[in-house]
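One structure, pasted below without further comment.
As you look at this complex, bear in mind that one protein chain is not there, while each of the others sits in place.
Here is chain A:
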């Protein structure tokens, strides 16, 4: 079907934002600094950019602003 380009031809989309994780279409394999890899087959993954995540490289929302109420 001419209206249905195959998934193979479609580039993987990444969304960047000023504050917050990098959003990448899954599944992904992430190579860490020590050479090891971790994988996720979620439809989209959120990669930590603030380095505060306790589940690095996955975002755990630790980038959020914290306030004394």
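By our rule, a residue touches a chain if its C-beta (ideal position, glycine included) is under 8 Å from a C-beta of that chain, and two chains touch if they have at least 3 such contacts; residues count from 1.
As a convention for this text, contacts and distances are computed from a predicted model.
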Protein name, per the UniProt record, of whichever chain is missing from view ("Electron transfer flavoprotein-quinone oxidoreductase", "Branched-chain amino acid ABC transporter permease", "Heme oxygenase-like protein" or "Putative Zn-dependent protease"): "Heme oxygenase-like protein"
Which positions on chain A touch the chain that was left off? 15, 20-21, 23, 40-46, 54-55, 58-61, 64-69
